[in-house]
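The structure appears below as structure tokens.
Excluded from the complex is one protein chain; the other protein chains are retained at their positions.
So, chain A:
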Amino acid sequence: MLDDFLVRAALAGVGTAIAAGLLGCFVVWRRMAYFGDATAHAAVLGVALALGFGTSITFGVVIVALAMAVLIHGLSGQGAAIDTILGVLSHGALALGLVAVTMIPGQRIDLDAYLFGDVLSVTRFDLAIIWGGSAVVAAVLWWHWSAMLTATLSPELAYAAGINPRREQLVLTLLLAGVVAVAIKVVGALLITALLIIPAATARGFARTPERMALLSVGVGVLAALGGLRFALIFDTPVGPSVICMAAALFGVGTVGAKLRA
């Protein structure tokens, strides 16, 4: 079954949608979209470094995304508004990655695969990374769910209950790096944030509790992944952007639907 590239692509899409759908809720609730961008863009630099040092690309992506996650977590503790610094880091890392890749001698790799995703070429090994990473993200979220939700509602309430909200934020930021590593093959570095935000935003109108929203968000993500893949096969369009288009379309339908229902 796994010999079929379409089956592998579908499984990759579903695995990614699970991790992104769950974590995406926190990204929306905490307004961390910029964090997602910075971490995802840093992954391109990770690809370049991995090629330069001849290590595995997944390894390079994870290391650089984690480093970026820790860096922005540290900066966010300074208290000042960090939007601008995040913008500099995010686009600086992206540009540096794009430049660095061209400077690697003898390498002419197709960077498009990492910018926009290349889900039709995922290998069994990629699948293992995607589902393994997704399982880790889901498990950590399960374990930390209550604490993270409390810290998201109010850092003071968290402190009063013996929860350290800074630690919860660090965990979330590290999980973002994990989702980036999982999703880069599927939708590419440029559209990872979209996969985090759009399914969660679509689910919002139909949920009464945070948990319901998270599950719905996963559902929307899976639907977008499979629908986008199908669309791409029929119309011969790139898969990653097609998945995001499908998610955006679901958001549009969902928003109108929620309005009509209300």
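By our rule, a residue touches a chain if its C-beta (ideal position, glycine included) is under 8 Å from a C-beta of that chain, and two chains touch if they have at least 3 such contacts; residues count from 1.
In this section, contacts and distances are computed from a predicted model.
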Answer for the undisplayed chain, UniProt naming, from "4Fe-4S ferredoxin", "ATP synthase subunit K", "FHA domain-containing protein FhaB" or "Zinc transport system ATP-binding protein", is "Zinc transport system ATP-binding protein"
Looking beyond the chains shown, say which of A:Ile163, A:Ala189, A:Leu229 or A:Ile244 touches the absent one.
-> A:Ile163
Of the residues listed, A:Trp29, A:Phe59 or A:Phe116, which one is in contact with the missing chain?
-> A:Trp29
Touch list for chain A against the chain that is not drawn = 28-31, 146-147, 149-150, 152-161, 163, 200-201, 204, 207-213
